[in-house]
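With one protein chain withheld, the remaining protein chains of the complex are depicted in position.
Showing chain A:
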Amino acid sequence: MTSSSSSSFSLSYSYVEAVNPNLLCCICRTPFNVPATTKSCSHTFCWECICSAIAVLPQCPIDRSPLSLEDVSLASPIVRHMVSELPVYCTHRSLGCDHQCERQLLEHHLKDECLYEPLPCPERKCDQFIKRKDLKSHSHPDDHQSCTTCDLKFPDASHASGCPDAQVSCEHQPHGCRWTGRQADRPDHLERCPYEPLKEFFLMNSKRITALEAENQRLKDRLEELAFVFDRSRHDVHAMKYLLHPWFKLPANASHNPTTSSSTSSPTGTMPLNGTDFFPHSSSQPDEHDPFPEIFEGETQHTLFPPHRIPFQYPHLLPPDHTAPPTSISVAPLDLDGTLEHTFTSLRDSVVVLAKTVEHTGRRHDIALTTENVRVAEELAGVKAAVRGIRQQVHRIMMERVPGNEMGDKRMDPDMMVSGNPYLRSVLGSYPALTKSIPTTSVTKL
């Protein structure tokens, strides 16, 4: 209690505002510091003030009633808080600190924050107190000038550029001078040093080397950058080559370019499949890709059949005999020796030819069907006439067998007879429908 009070009491506060007189200790005339109240007469003082007053005279300074240290206790919390929260300026305001805070926080500010708080030398080398803001620039004279060679306690002006007795080497040592000696002798040596006249050259040389190194580094960086771009491009080329596999060819006039040929030679070896293995006859029959080159020579520009998008399929994934069906019709294999564009063009031509053929075949089928229909209709008419003859004959036979008086006035309708007879109905019933189903339109169309 007393120690903490004395430590904080050493602070001399500078209050921002005028303090309520009720909070002033009448002994020190300042706001209470660790307020203490007497039990007997309820007067409040600073703890230290009343303690020292009692030590001199054991009575209350205000009403002179007898008082001992036991009669003094800490003041009520409200009083303590009121004085603790009084706004104060930093103790180092005169030095430049503008900080202001509650009185109870000032100790923390000084301990941890205030840039103007004097602190002891961090290395304990001197007895100075240094402001916190100057701590970094604080140094000691002997930090720089202590001489390790000679016994000088306090290095003087002769040590400004080092101890004269110190063993040093020539400043041209990096260039090859092997001289070593006392620091004081170095100027003499420099006059005789063979490297001294070359000093300017060395300087220029080292500058050039530095510039070249910098440029080298720049070029290295650029090279790395380009290598990265190249790797990415090579990856793209691989992917393209994989897609284009059988048609991937170098332009004939690019073969003299060593860069291109060397870059493509190794990836080709890494390709998993070689398309020519599945098309062994492609090179032997290079000219049979179009079986009808002359037939539709003049009709290649066909607007009715726009270029079809051929679904992509890896040629080597197809069965080897897919392009050669067992029928006598033979389809030419893909030309893998030409360019991709050429292959696409020839495929499109084939499609055009196929479309023509399909249309042609369709027309022939139509004609054949119509001819067949006419023949069937004629035959049907003949059959109908025959059936009618048979019916009349059957009718007559039935009339002959049945007596005329038994029949009466009833006329026998042949259709009624047919419908009454289950057998006849099953044979002839669907006949009229047959005649109607013949498509006359197709006949007239011809």
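To be clear about the criterion, contacts are C-beta pairs under 8 Å (C-beta built on N, C-alpha and C of every residue); 3 or more make two chains touch, one makes a residue touch a chain; residues count from 1.
The rule is short, and it goes like this: contacts and distances are computed from a predicted model.
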{"item": "Missing subunit (named according to UniProt) among the choices \"Protein farnesyltransferase subunit beta\", \"DNA repair protein RAD51 homolog 3\", \"UBC-like protein\" or \"Trafficking protein particle complex subunit\"", "value": "\"UBC-like protein\""}
{"item": "Hidden partner chain, touching residue among A:23, A:62, A:380 or A:394", "value": "A:62"}
{"item": "Omitted-chain contact residue, chosen from A:52, A:330 or A:392", "value": "A:52"}
{"item": "Absent chain, residues of chain A that touch it", "value": "9-10, 12, 26-30, 48-49, 52-53, 55-57, 61-62, 64"}
